[in-house]
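Structure first, commentary second.
Shown here: the complex without one of its protein chains, the others still in place.
For chain A:
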Amino acid sequence: MTDIRPLADPDTVRAALDDAARQRHDALTAEVAADPSRLGRTFPAAARQTGRGPLPGLDGVLLEDAVRVGLVRAAAQGLDADTLLAELRELYRYGDSDEKRAVLHALAGAPAELDGSDLLHDALRTNDTRLVAAAMGPHSDRLDDDAWRQGVLKCLFTGVPVAAVTGLATRADRELAEMVQRYRREREAAGRDVPPDVQVVLDACSASPRHSDRKGS
């Protein structure tokens, strides 16, 4: 009933698996499609039953993430948005870092009526760069402006490439530019290098349609 966009084309995922792993992948997918309540049992074990590591041909996408998002997608077809969100919150709450990241990737492909921004806030409170990066993906359009700006600043601060931030070109504003300039001044005053992404964000702020916006406007 709910449509989740896959992290990678399902055929690409299947092609990356050997025969035995592909059979396990297909069996897991069929299992959760038939009974979405099986998601909680299949999701944690999915990586060791199929595979992990970079997915060939897709820059920065991990096989285990694509497989787990695929399982969410299969389960979601039998769940309404509220039930799916409750399920994703459970997976995230009891997930290890890899499972949490996969939940964030699943949210990135969620329809407009599904709001998992509470999970993004949790991820942005960590210092785990993999979670921070995943939280600033497409679902970050649910974050309010203050939280989103803090997320961008956290990316600069923890070394997450801002290329991972969705909406930088349209959402960057004067407020963000001022925050980043203060961050740059602090680095310069300390005699430290300024990460190249600082200029990337400032350029995005200047070019953004919201450049003239003030906070709260």
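By definition in this document, a contact is a pair of C-beta atoms (placed from the backbone, for glycine too) under 8 Å apart; a residue touches a chain by one contact, two chains touch by 3 or more; residues count from 1.
The rule is simple: contacts and distances are computed from a predicted model.
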Chain not displayed: protein name in its UniProt record ("PqqD family peptide modification chaperone", "Probable sugar-binding periplasmic protein", "Hydrolase TatD" or "Sodium:solute symporter"): "Hydrolase TatD"
Listed residues A:M1, A:A15 or A:A45, member touching the removed chain: A:A45
Contact residue for the chain not shown (choose from A:T83, A:T126 or A:Q181): A:T126
Absent-chain contact - pick from A:M1, A:A20 or A:A86: A:A20
For chain A, the residues touching the chain missing from this view: 18, 20-21, 41, 44-45, 47-48, 51-53, 63-64, 94, 96-100, 126-130
